[in-house]
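Partial view: only certain chains, each at its native spot in the assembly.
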Amino acid sequence: MAVVPILSDEEAGAEALAIFDDIRARRQTDYVNHFWRALAADPALLKATWERLQQVMAPGALDPLVKEMIYIAVSVTNGCSYCIHSHTAAAQAKGMTPAQHGELMAVIAMASQTNALATALQVPVDERFLAEEGAG
Amino acid sequence: MAVVPILSDEEAGAEALAIFDDIRARRQTDYVNHFWRALAADPALLKATWERLQQVMAPGALDPLVKEMIYIAVSVTNGCSYCIHSHTAAAQAKGMTPAQHGELMAVIAMASQTNALATALQVPVDERFLAEEGAG
């Protein structure tokens, strides 16, 4: 179905394999999912994407599960089927309960609806929502 | 700028004013923002939207601030300028710190990027990400 081959370990080059090893080590699983195997034909893109993902999704001011739910919200709005599947699975692995999933769905649906209304009516932004401008 | 008038209290009908009163009471402010005033020409739509929003954004399995950040993620991906402004303000009012805002931005940017890659390469979904099917 892909427009590029999903490379097996045997088909991947040395640079890509090194990233696969890092994925396996950090995720403590032998399984490397299709997304990374699809990127493996371009090891520089694979490396840049994987490394940035590690930085961004690491625990910080936001909880890792919250980050996964934000990721799902973006993926749903973009209509990225692969991303919805993989990040819903990741959120579940990080403890998302069915009740949390249900509320996530409801917020995404609500936001999609009011986004459409605000855009359809071209509602002008209230002054109180604007930041103080600096150098702008 | 809007394609409909942003109704003042004097211009709004009785049904819309009743919703404005509810907005004021629940939000403990005298200010009714443009979105609701733009909907006021259609009181049934105003009422349905406001009431559903109250249900969806109420505390539940997810924290209200988390819900606001999910709302922002959807609004950014949809490119809804009004919604980004109003829900960023709402998240800040609920305590979102600059560090949390920064991480929210980073997750949204990361997801937008990997969404594009997964879509561009048409990566097939890994079987392990699929739910067990029931009646399907």
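Every chain is named by a letter (A and B) in the order it is written, and numbering of its residues begins at 1.
Simple rule for what comes next: a contact is a pair of C-beta atoms (placed from the backbone, for glycine too) under 8 Å apart; a residue touches a chain by one contact, two chains touch by 3 or more.
What you see is a predicted model; the values in this text were computed from it and never measured.
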Given 2 chains in view, how many copies does the entire assembly contain? 6
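One rule holds in what follows: only the chains that are shown with their structure count from here on.
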Nearest 5 degrees is plenty: how much rotation brings the CA atoms of subunit A onto those of subunit B? 180
What part of subunit B is in contact with subunit A in the complex they form? 1-4, 6, 31, 33-35, 38-39, 45, 49, 52-53, 56-57, 60-62, 66-67, 69-71, 73-78, 80-83, 85-89, 97, 99-100, 102-104, 106-126, 128-130
